[in-house]
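With one protein chain held back, the other chains of the complex are shown just where they sit.
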Amino acid sequence: MINRIVDHPVLGKLTNQKLVNFTFDGVTYKGFEGDTIASALLANGIRQLRVHEETGAPRAIYCNIGHCFECRVTVNHAQGVRACMTPIEKNMIVESGKLQATPFESAPEEWPRTYAEFEQKNKGKKVGELHV
Amino acid sequence: MYDVVIIGAGPAGLSAAIACRESNLHVMVIDEFSKPGGRLLGQLHQEPNGEWWNGIKETQILLDTAEKLNTEIKCGVSAHHIEKVEHGYAIHTNIGVFDTTNLLIATGAAETAVPIPGWTLPGVMSIGAAQVMTNVHRVRVGKKGIVVGVNVLSAAIARELQIAGIELHSMALPIANTVTKKHADPKHVMDGLVRIAHLAPSAFLRFGSKFAKSEWVRDIAVKFYPKGGVKMWGMPIHIRKAIVQINGTEKVESVTMCDITADGEVIAGSEKTIDVDFVCIAGGLYPLAELASVIGCPFQYVEELGGHIPVHNEQMETPLKGLYVAGNITGIESAKVARAQGTLAGYSIAKNHAKIQQAMRDVKAVRESASIQFHPAIVEGRERIQRSFLEYENAQ
Partner (left out) sequence: MDQTIICRCEEVSLHDIQHTAATYNCSAREVKLRTRAGMGYCGGRTCRPAVDAVLEAATGEKAGHDIPMKVQPPVRPVSLSVLGGEVK
């Protein structure tokens, strides 16, 4: 935990912190008991928590007090969990928010009218890529 | 079935719970965060008398008192809807629906966004976010940063970051656009700056604060504002420089800073790139009143208090029977005022008439002795809200 403020001139020294293991995108990290997912990850130097579902732009905490939902991640397979409000727990599985397929890439007048047209238009594309 | 449910375990909510428990009411306090204390937890500053105001300690004092009175406090509980029902209110939360006769909404404030290009990059956060990371979680938000937005709150938190050993390049204004207008206007910002001059050893600002009421002196101060900024606690505060862009691809790498005129316009060719790995955005606070809005409480827009305020009287009652408000939802002020308002709201809910008058005097006394004033016309704003409560009552 490279970013920990262990010694603080007014608030004092952090002592007797219990370590908690959790994973983020498959990698195991250690945080302190009482850490939120966001604080534990930032303590380990991890800023980015997700990408914007539609544009893929990288995102991290913004308000850190539960208002903005920018830090939403998937926790133990439940989506839309705020990393800034959720305390880490032993063996918690945290996954970053991913890019989602945009259903409508083209203008409505270019949309396929039949399934055959749809298949023709999307030949060679994989699941998760932009369609239509 | 509760006598009172209190939403928000900050200084207002906890103080109200204590006052209600003194009269043995059946009370439950809920809060979204995993620890009680609200925004009080992150606060850390030196009072003009030299004593430290430590939010964690202040919270603990409230919690100890609440615990002695067997107060039920549930954390990690978030309210998403409130319904008016026959006997009172039904509070819908992530752990179930709670019925209560009285409801106190003490949800505090949210930070006003200051949108500038690049502000969605990882490493850009609200100034309050940095405060919580630093003082509550004890995590360094970066190696070197810059604060965009100069106001009472950002100056206080910038100082907290500095105390924790986090390097700040400076504080500067956001680039002017339709939204950032006020925050990007050097004259407006100067008005705010002179109000906090007594807190920092800066000869320039102290000098300025003596003439705070004179507009032409202020304009001269803005015009001749030092190029290198005015230093507060050794950190340059710029009101003639603006951040026009936050740069980076995956995260913050630098910011582009420009000189601006006394009216906030960018001086062409003055761009400078400053390497930073975090940026704190500071647009001040506005009352977080969405739950009051959902139940249909009437509002007044009062700029002096920070935005849309639920109509309420001096005893913290709203026009809706059994609905009370306290703390920053009633106007942006210090945690000490919130605490005093919470106590008052608690006595009002408990109908503890012997103590209400004194609690009302306490709120006023705390307000008058505040070392930081968020707005110079708070008292006038408060009077407007109370007048509109009376108008509302008379209309019924």
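We call the chains A and B, going by the order they appear; numbering starts again at 1 in every chain.
Just so it is clear, contacts are C-beta pairs under 8 Å (C-beta built on N, C-alpha and C of every residue); 3 or more make two chains touch, one makes a residue touch a chain.
If you're wondering where the values come from, they're calculated on a predicted model, not measured in any experiment.
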Task: Selected from B:F33, B:Y286 or B:Y324 as touching the chain missing from the view - done: B:Y286
TODO: Pick out which of B:H80, B:K143, B:K227 or B:R387 touches the chain that's been left out of the picture.
DONE: B:H80
Task: Touch criterion as defined above, residue of B:I56, B:V294 or B:A377 at the omitted chain - done: B:V294
Task: Residues belonging to subunit A that touch the chain removed from view - done: 52, 54-55, 57, 59, 62-63, 67-70, 72, 78, 80
TODO: Extract the touching residues of subunit B with respect to the undisplayed chain.
DONE: 78-82, 90, 92-99, 110, 112-113, 115-117, 119-120, 177-179, 181, 286, 288-291, 293-294, 298-301, 307-308
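Here, only the chains that are shown with their structure count from here on.
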Task: subunit A-subunit B separation of Cα centroids, rounded to whole Å - done: 28
Open item on the list: Per the contact definition, I'd like the list of subunit B residues that touch subunit A in the complex.
Closed with: 32-35, 39, 44, 52, 54, 56, 76, 78, 110-111, 120-126, 128-130, 132-135, 137-141, 163-165, 250-251, 288
Task: In the complex, subunit A residues that touch subunit B - done: 3-6, 8-11, 14, 34-36, 39, 42-43, 47-49, 52, 57-67, 84-87
